[in-house]
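All protein chains but one are shown at their positions in the complex.
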Amino acid sequence: MNLLVLMIALPLLTAFLLSSINRISTLAARWIGPLVLLATAVIGLSVWPQLGAAPLALQWGGFQAPLGITLYADQFALLFALAMTIGTLLLWPRSAENQLRSSSLALLLAGTGSGLALSGDLFNIYVFYELMTVVSYGLIAGRGTSGSFASTLRYLVISGFGAALALAGIALVYQATGTLNLAQLAQLAPEKLNNLQGFAAFVLMLIGFGVKAELFPVNMWVPEVYATASSRVSALLAGVVSKLALLIIMRLLILVFHQPEALTVLLVLGILGVASGELAAWRARDLNRMLAFSSIGQLGVMFIALSIPGNAGIFAALAVMVHHLFLKPSMFLLAERWGGSIEKLAGAARTSPIAAALFVLLALSLIGVPPLPGFWAKLLVIMPMLALDQPLYYLAVFVMLAAASLEANYLFRVVMKLYDKQPAATSHKVHATADLATALFLGGGLIAAVFMLVPLADRLDSIAAQATDVSTYIQTVAPQQLQSGRVQ
Amino acid sequence: MNELDKIPVRQEISVAQGSVKRSNPLANVFDELVRFCQSRSMFMLHYCTGCGAIELPPAMTSRFDMERLGIQPMVTPRQADILLITGYVSVKTLKRIILTYEQMPAPKYVIGICSCTVNGGMYWQSYATAKVLKEYLPVDIYIAGCMPRPEAVISGLRDLMGDIKSGSASNWKRYFQNYDHYLGNQQKLFDEDWQTPTDIIAEAEHYGLITDQTLGEHTALLQKHQQPLEALEFSLGEKREKIRGENQ
Amino acid sequence: MTALDTLLLISAITVGVALLAGNWRVGGWLVTILYALQGAALLMMSGLGYSTLTVVQSSFSIEVLSEQLLWRFDALSWFFALITIGAGLFSSWFASGEWGERYRDNGGSLRLFHGALALNVFTMLVLLASGDLLTLFIGWELVSWASFLIMALAGGKAFGYAMRYISYAFAGAMALLGGLLLIYAEVGSFDFQSLKEAAPQMQASTLWLLVVLLTSGFGVKMAILPFHLWQAKAYAQTPGPGAAFLGAISSRMGLFAFIVVVVQLIGISRLVEMEIPFTFLDAQDLLAWIAVFTIIIPTYIALRQHDARRLLAWHGVGQTGYMLLGIVIANDLGSAGGLMHVFNYASYQAMLFMVVVAVIHRTGTSDLNKLGGLFTRMPLSYLAMLIGIIGLAGLPPMNGFVSKWLIYRSLIVDGSPLLFLGAVIGTLGTILSVYKLIHNIFLGQLRVEHVAVREAPLSMVIPMMALAVIVFVTGYFPGLVLDWTSAVQASIGIPVLAHHLGGVSMKGGLDMIWIVSVLLIGFGFGTLVFFLGGRSRRVHQLDNYAGGHFLTAETRYHYSDNFYPGLMHLIGPWYRNSFEWLERGVISAVDTLSTAMQGLYRNAHPSYLLLAAVVFALSWVIV
Partner (left out) sequence: MHFLELLVELLLMPILAFVIGLAMVLMMRRIGARIQRRVGPPVLQPIYDIIKLYSKDTQISHGLMHEIGIIMAVGGYIAAETLLPVPGLDGLADKGGAVTLAYMLMIPALGMALGVGQCANPNGSIGISRALTAMLAYDIPFILVIFGASYVYGTTNLAEMISIQQQQGVSSWGIVQMPLLALTALLILPAIMGKHPFEIYVAPAEIATGPMVEMSGKFMGGLFVMQCFQLYTAGVIFTTLFLGGGVYWITFLPKIFLVVAIPMSVAYLFPRYRTEDVLRLMWKWPMLLGLIGLAVVMK
């Protein structure tokens, strides 16, 4: 049980010790990071089955909730903690000169990410979030090119603003309720936060945490960062870290903020995200930027999914998130050697047929061609929206479908280039085996999902059900508070 | 200039062929009918080479109305029975006239109108004019005059009509039978590689009109220069060697 | 294991074999035999085509999202599957011999070609077998991408056209998805039956939205106006027999789905109730008019083409209009005509494409201005093309006449003179255009460079001839096909056409056995009259009247370019490429928006936006 703490602590600890270890043995320093992550993943997986029955809460630091540091682990949280760990493992940054620095940064990222996923109160969430942001600055700038520095700066500015806003939001919440423990907030929210102040807090936090989740107005950093950072880092940020930010927003939505306006804001921003992202991607002239814009669009879809009230929305968002979790890193890995102008990709399929075929598969899944998982995820989003029978949701469906058409267009423009019979003048780089293998592994996951569609859907449904179960949350974290809450 | 009687025409053959009687009386009646119809339905190609052409419109229109005799103008040699040559024939024009004549389906008749076709007329000294049409084509009727009036034209046509009806208008056969002679004259005028895209010898064979005068030194010369002119045969398989030569 | 399982299994095996053995010398034949086996499996279900069986289930089904996905065949599926497998069989046969060897020698992957073809057949069968709206969509997408694959095989220019296709097709698919999910939202199920029951109660506004979405979705595949631009070029660039296959059946899938969803489930009677405000028209009229313009405009675009494949492909677009028109009219005559036209059109369009491909195989070009006089060189191909164009133009005695007659007759019965007029204008344009096609390729002067051309190899001629026989026999005995269309009519709930072997039994009906017999006897008498005259003498093509000019082999004496100058003088200015213009407009609108969005992300200072968000949020709090 306490093992879960290790998921956060082990990587963090290793990260800080890494430089010391390096003094002793460079070989150990090189291998200890992945090994620790592997160990953490094993820990996470070993805990996984027992969370199916009931979620776990963990009070840390010697105080009971609401004062102590609360960790809350249900399958939903663990899923993303695991995704963070395994994702970092798979996308382990490899750079010749700064291996040590990037290794420790990656470990930090994994640790903070897990912490973020498992945190049970707003303050910890904010702390982990900030930590993660700082770590990502380091990772992005790690390439050391002028472009990466410039984009890091841009990212920094926006993140700074975002953090300030989130903090303001948290302050508003605290002012209204006097607590930051999520379980307690969940109890108090219906009476204390179901007002304009609560809504303002939500919007502030949404925009604040939305920076990482590539939410529409605060995602201006995305294209530049993904285009200049190394592909592994982009894959990590777009594929995994963005989902963690989304996870916080989901938690807030489920537990604290029940205003219908909140959903509307999410919906509108989601629609704008989809439209702006996909439209911008349409004209992108290099693969990394295209994928960056496309990921803005995809995250927009997730926001739209989140805006669907009830369990169906969470389920749909979860499906889209998991799909994207597999797909985007894989695509970024392929883009590693295919950067630069798309025109130069002409005929690349001849030199790297497997990568090209994989790209086709990923593109097909991304635009949602049945029977690939992307289609079912999209179906899960659209179906409940139409059932709502509201104009804004109809608009969202329209935008999503139109965006899919655009997406098909620009992705297959790339595919056409790859399979062009007249190869480009410059020779094409072949993918590194590790990159390709990871991408294939993730792509293979997508194909496997096709055959396990039904059990997978059931599993996601149960995770979503568990995640949306507010009373279990409250009861698991602080049973006595529940009663006292009632007394109050 | 050749003398008329120097032309080696074997009149008796054509006359004998023209008035051949078949033993079956019904067939005779049939032949009579056909010849009658041929005489009453004459489509003419007026090759308006010279000033004589101006006399044809009056002959066709309301004043004289050729149509009441069954004579109609036609514009392509394929449909025509009569080739009207209405005036002087320059060397260049003659080539076209010969081609046109050769493209007409038999039985076909040539009528030379105006003096120019008889002996060159007022162009008798011209270096560029073929003076005597008869040397190059078998002329059936000459209608002399400069120019002959429509009445004369119609009268000439009626004479031809009579000849057709009686079966004696068979000069067209002479062209096949004496092709070597006509070709010789044509080659003399044009050049030794003179040829038309029509295959007269094959046509003569087709109608059984080959005589010992058909082929000779001039046709030998022709065959030396001539492009092959077999009709395009169907081909399903490989046997293409024969026709391939056509390209060269 | 039901007959449908067998069919789908063999079809899947065909794909595998094609991908595995496509490059072998016998690979093509192997695949062809497998198509024949598919045909045999289909014949095991022939009860569907004669109304003795109503439905054949597949034992395979899965449950997704608490929806039971079903696959099954009914009379409609069977009818379309018959055409699909036939087209696959003949195309593959055509590709198996010399054509395939040449294709491989020129660097094409025969394995990929056969694989793509087999995949097309397989996905189409899956689509045809769909038993609910979700499987319909899955099949739909599979078919779209399979066609995309075969279109893109040629590379180069074909990529661009295939890209255009997939952009249209995917947008269409998204419209379709929207429509289907809207149905789900309204009905609560993807089941056919529940839609059929719910359709009469639906609100007119919902129904309008549905009809627009579905028709655009299906219409993109059918290439009806205004979604017709992609088809001709994409099909024309598809490698040889692939074009024959696609031309014959591929875009019919749109019609199939249209019949299933709009005609069978929503019902034409429901469309009639949907009136367009401020006009005399209702939704049915609207569809009929779209069909008519789909007949006219592409046909007259075809008239201007000078590439044989494009010309045929544009006619393919035009002919779709007839099918849609017949089906939308939806009386017994019209729907029988529309359905029969699917069969007829497939038979002669495949054949015509094959002839053109054979000509390309032998001469290396399909440019109508660079051919001519091939009649003596490729007489069997000529015969096939002659039969094909008579069919395409819809003249007796070929099968195309019967289906068009049914459609005309239905319009007369329906009392729609302007639709009728439109249909006839299309037919007349077709006659003009197909004459140009056959004239410029086979008639006229044989060019010097084509003197040594030979008839196409047997592997190409036999499929053509087999199709020619089908075209003629089903024209002579249209009852053969009308049996199937009647079964389809019965199964989709349209009045069944009373017919017999020779045609339609009604007042003012049609009896093709008499008509064709009398035509053939007439030709016999014509021959007698002809031989009354003397023996004819064949002459060389240069022995030709040219106003006294001397023709030589180097003289181009063939009238081909701008074949209808008089007509074009008048209607030429009417070609304004409005739809191309529209398409470019849409593209540049997207382009502009896209540029704006890029500007947003790239240039606009992010902090301003952030500031705006803050101000917005704070003002909300304060106010």
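As written, the chain order gives the labels A, B and C, with residue 1 at the start of each chain.
By our rule, a residue touches a chain if its C-beta (ideal position, glycine included) is under 8 Å from a C-beta of that chain, and two chains touch if they have at least 3 such contacts.
Because the structure is a prediction, the values reported are computed rather than measured.
Trainee: Determine which of the presented chains are touched by the chain that is not presented, and list them.
Mentor: Counted over the whole complex, the chain not pictured touches B, C.
Trainee: Among C:Gln237, C:Thr376 or C:Ser486, which one touches the chain that has been omitted from the display?
Mentor: In the complete complex, the chain left out is touched by residue C:Thr376.
Trainee: Write down which of C:Leu133, C:Ile438 or C:Met464 is the residue touching the left-out chain.
Mentor: Of the candidates C:Leu133, C:Ile438 or C:Met464, C:Ile438 is in touch with the missing chain.
Trainee: Which of these touches the unseen chain: C:Trp29, C:Tyr545 or C:Phe579?
Mentor: C:Tyr545
Trainee: On subunit B, what residues meet the omitted chain?
Mentor: Where subunit B meets the chain not shown: residues 33-34, 36-38, 40-41, 61-62, 65, 67-68, 70, 74-76, 78-79, 81, 103-107, 203, 207, 231-232, 234.
Trainee: Across the whole complex, list the residues on subunit C that are touched by the chain not included here.
Mentor: Contacting residues on subunit C, toward the hidden partner: 372-373, 375-376, 379, 382, 386, 390, 393-396, 401, 405, 408-409, 412, 415, 417, 420-421, 424-425, 428-429, 431-432, 435, 438-439, 442-446, 507-511, 514-515, 518-519, 521-527, 529-530, 532-539, 541, 543-547, 557-559, 563-567, 569-571.
Definition applied: only the chains that are shown with their structure count from here on.
Trainee: Based on mean C-alpha positions, which chain is nearest the centroid of every protein C-alpha shown?
Mentor: Minimum centroid-to-centroid distance belongs to C.
Trainee: Distance-wise, how many Å sit between the C-alpha centres of subunit A and subunit B, to the nearest whole number?
Mentor: The computed centroid separation for subunit A versus subunit B comes out at 97 Å.
Trainee: Where does subunit B touch two or more other chains at once, residue-wise?
Mentor: Where subunit B is concerned, no single residue meets two or more other chains.
Trainee: Which subunit A residues reach two or more other chains?
Mentor: If we look for residues of subunit A contacting two or more partner chains, we find none.
Trainee: Which bits of subunit B are touching subunit C when the two form their complex?
Mentor: Against subunit C, the touching part of subunit B is residues 76-78, 95-97, 99-100, 103, 196-199, 203, 206, 227, 229-238, 240, 243-244, 246-247.
Trainee: Would you tell me which residues of subunit C are touching subunit B in their complex?
Mentor: Where subunit C meets subunit B, its residues are 373, 376-377, 379-380, 446, 448, 451-452, 454-455, 537-545, 548-553.
Trainee: Using the touch definition from the top, list the residues of subunit A that touch subunit C in their complex.
Mentor: 154, 157-158, 161-162, 165, 196-197, 199-200, 203-204, 207, 217-224, 275-277, 279-280, 282-284, 293, 364, 367, 369-371, 375-376, 379-380, 382-383, 386-387, 389, 397-398, 401-402, 404-406, 408-409, 412-413, 416, 419-422, 453-454, 457
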